[in-house]
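Can you read through this structure? Questions will come right after.
Only a single protein chain was left out; the remaining protein chains are all shown in position.
Every chain is named by a letter (A and B) in the order it is written, and numbering of its residues begins at 1.
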Amino acid sequence: MLLIRCPYCNAERPEVEFVYAGEAHIVRPVDPSQTDDDQWRDHLYVRNNARGLHFERWRHIHGCARFFNALRDTVSDKFVTTYKAGLPRPRIEDIKESM
Amino acid sequence: MTKAHRIVGRGRIDASRPVHFTFNGVEYQGYRGDTLASALMANGVHLVGRSFKYHRPRGILGAGSEEPNALVGVTHGQGRFEPNTRATMLEIYPGLATRSQNHWPSLKWDVGAINDALYMLFSAGFYYKTFMWPKAFWTKVYEPFIRRAAGLGTAPFEPDPDSYASRFAHCDILVVGGGPAGIAAALAAGRAGAKVILVDEHADLGGSLLSETDATIAGLTGQQWLDEALAALADLPNVTLLSRTTAIGYYHENFVGLCERITDHLEHSSVGTPRERLWKVRAGQVVLAQGSIERPLVFDGNDRPGVMLAGAARTYLNRYGVTVGERAVVVTSHDSAWLAAFDMAKAGVKVEAIVDLRSDPSVDLQERARVLGIQILVGWTVTGTRGRLRIKSVRVCPVDLGGDAHILSCDVLLMCGGWTPSLHLFSHSMGKLRWDESEQRFLPGDHVEASRTVGAGNGSFGLAAALAEGDQAGAAAARELGYDSAPATYQVNGEFALSGRYFNELPTDRNPGKAKAFVDFQNDVTAKDIRLAVREGFRSIEHVKRYTTNGMATDQGKTSNMNGLAIAADAVGRPMPEVGLTTFRPPYTPTTFGAFAGYARNGLFEVTRKTPIDQWAESEGAIFEPVSLWRRAWYFPKAGETMHAAVARECAAVRSSIGMFDASTLGKIEVVGPDAAEFMNRLYTNPWTKLAPGRCKYGLLLGEDGFIRDDGVIGRLAQDRFHVTTTTGGAARVLNMMEDYLQTEWPDLKVWLTSTTEQWAVIALNGPNSRKLLEPLVEGIDLSDEQLPHMAVAEGSICGIPTRLFRVSFTGERGYEVNVPARYGRAVWETLYESGQEYGIVAYGTETMHVLRAEKGYIIIGQDTDGTLTPNDAGLGWTIGKTKPDFVGKRSLARPDMLKDDRKQLVGLLTSDPTVILEEGAQIVFDPDQPIPMRMVGHVTSSYWSESLGRSIALAVIEAGSRRIGEVVHIPMPDRTHAAVISQTVFFDPQNSRINA
């Protein structure tokens, strides 16, 4: 069971309090009717499925109940960092330097 | 076999406490502190079982949890039979009853041993080859034979009467393994003030110290030092010592599973005491001090009872005071077996010879052997053994095969092929192994987790090295967590520096093709099997493992993996590290299902949610059905009534007078804030802006993909406050979806969501008399059709209790849903039930609810929809707010696939034979005469007997169904094919005239 740092609670909590919520930084178009079929298909269904570092969303559903974003390694399973929803995607190079 | 093999006063057993136990019905005596293995050997018993495949007689090989042979069945009482218990780990207690496995009719005379003579039938991959032809033999001959023969031991039939505990625990430092390295680590960390848990799978902590005789630590014997160290640890309040506790798995971020055996070694324990406890430990740092496992040698006849590991024999002697035989031959490629031989000789056992495969063992060892009068055969090999149920002699010859063979008489053959560092937990933690070329072994590579490996498990063999490494690791781990730690020094004297070499199958002057040289004792895999697998084209060690089953038995190859790898690598012609080791997987040793289940048994297996009215339903004899985690009243049979009759009666009561239904499980979400209507507009298909406070609307929720996700009646209580209902099973999912959009897509909206599912008990009243029943009980609400029309909501009180009263119907009848605060639900229900007697009120369950709604063509999400239905597919296109610019799922409804005219659509089905009730899920075809496989064009989603209509009804999804009203389709079933006419979905009262009746 992983430990996950919730950026809202500012605490490491056990994985059972969280649920995964898909890839992060996929923004719903402001006006979906303006997207063509391919763009909308991509928005709905096309995902990175990264092997390695992956930006993804989690929810501290049995804690503060907030959705947040994370950078996680899908090979080791471990979290590299977590940050609040709405914040920009951190640069992987910056994180690696600070590690 | 009655001669005593016990040296009373030696070892750590309690000679003042004799223990009587039975093995295969024969009573034996051992002592408190014995394992079944040590006690049996003290009674001269080596033959303890038959092997899995060939049913060869087998004895005790080792002295620890790696034991592959000595598996027994144990009876701890009624329902407490456990197969495959390792005799080497089973502590005896008075009255313990054990028996051997894999034989019939008896251990000594076993019919299955014919398999041994049919050796060629059972070589590697025999499952895949032997049982191929003729095809017709499979079900009648081969499969029954395999099923009878396969499997180790016999599973118990009764439910497990024991209880099991589990807990989470947190510590600074978890030390796995209570040998000298682990104890030194725990002492260092514990004295530094860290919170330490030290675990060991044996009854006693101490590991190799329990059988150490040569070396001294700080002037104390190994056992004296051990006692002092354990006392010191026990005095530290921050240290927890757990013996009889196996670390079974090592998971992410230092999460380690421990299985503690609490009662198995006890003759009596208080009723209700958990048998085992699973510890789920989160540690800041982990120190792995699991030691190493002695490797058997691979030669013809190496599995005969009496052939055992030399280190194990030494353990039996020094820890249990048991001499494993009277006349021993030692065969080894490692120095450690020499020490075992010396201890045996000093204890009075006749050591016939030490056969060392190496040409150059230590001169010092040879000198010591000479002093003890032991014959030394250096550069010799073992080529075979004899003896039916116990070894009688061993055949030896020079390694270079240049001289004559000798036959040496013996009753035990002690072997040692070196020591394999125990890497299981390290591997569980995803750590990669490192190949140590000089010593020909794998060692832990870089640690992935915050952990260290010390002692023999790290390749540091010997007492001084173990103590020093353990101390350093414990201190370093404590320092990393912020504790001050001072190094300790342990002065070790008298220790012999040990080394060894590794061999594949031992050299032999005989035909190796006829050798039964076992690698995996438990799965009966020989060296020849592994070479055959390679010859047949298997190159990957993972494939060789699966083809031969080497290392796949309950011992997970603890004694066989390295020998198997060495032989496979030799056969493939590649170096061992290139061939690689197979993957170690949890659990480290076989673990009971009970331990994993812990408290999650019977009523605690899963949460059963109950409504405030549940107990009333139970007392009224309701039959329940599970709906997500809830249990709901399914129907209320009167005495002797069938389900069919009960449902028909309940349906009739609702249609003719009144019925009441516990709808408390419906999901409820309170949506509050200035932007509540805007939020609802964006989320649901329907328009909400113009819905007046006090009015309700049927809301439809799609996923972004355009498919129906949920539905429910939604009431607007005030301009800024909606009372949203969801399906029972969808409550949590819908709230999660709402929060997702609100938090991440529209965080600017001023609206908040609160689950009120459990705030309210909900009593649905349906039927023409429902208003009459409510009228005298309700205050503050005008129940007239003008003031409270269908699809309205009002707040007031009922029976003096505040209520949100909805005028809604899921039956087509006049209907109300009485929401009251949950703790009053039962009382209001009972009042309504009593008051309703004058109208012949009935309580109805979910089955009647389903029938009544199906008669009206109302869908159930998840039953009539399956995640691929759009609003149009379900006939719910009318819910879509045509002028809304956007809502979740709107864009997807314009995708080309969604606009195709042959999509499956929800329709009604009326069977040609009105008495036929179709099976839900049955597939539908247009042409019943087409060849198989037929083209399936849809399926039945709901199907019932309708008492109101006097015939069966069904809902179905069918390709372009809405264009095919009136057409006949066919539903092929195993016994016959049914015909049915496609109809509209509303079967009953299509004019909705009854809603105000």
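The definition used in the following text is that contacts are C-beta pairs under 8 Å (C-beta built on N, C-alpha and C of every residue); 3 or more make two chains touch, one makes a residue touch a chain.
As a convention for this text, contacts and distances are computed from a predicted model.
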item	value
Protein name, per the UniProt record, of whichever chain is missing from view ("DsbE family thiol:disulfide interchange protein", "Amino acid ABC transporter ATP-binding protein", "Sarcosine oxidase" or "EfeO-type cupredoxin-like domain-containing protein")	"Sarcosine oxidase"
Option touching the unshown chain, where B:326, B:758 or B:920 are the choices	B:758
Of B:169, B:347 or B:783, the one touching the omitted chain in the full complex	B:169
Options B:30, B:207, B:564 or B:612, residue touching the unrepresented chain	B:612
Residue of B:277, B:304, B:424 or B:452 in touch with the missing chain, whole complex considered	B:277
Positions on subunit B where the hidden chain makes contact	163, 165-170, 262, 270, 272-274, 277, 280, 282, 599-600, 603-604, 606-612, 630, 670, 672-674, 720, 750-760, 799-801, 821-824, 826-828, 831
Where the missing chain touches subunit A, by residue	1, 8-11, 13-14, 16-17, 62-66
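The rule is simple: only the chains that are shown with their structure count from here on.
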item	value
Centre-to-centre distance between subunit B and subunit A (centres being mean Cα positions), rounded to whole Å	29
Touching residues on subunit A, where the partner in the complex is subunit B	1-3, 14, 19, 21, 27-28, 31-33, 35, 37, 40-41, 44, 57, 59, 61, 65-67, 76-78, 85-86
Residues of subunit B defined as touching subunit A within the complex	251-253, 255, 280, 282, 430, 448, 704-705, 736, 739-740, 743-745, 747, 885-886, 890-892, 894-896
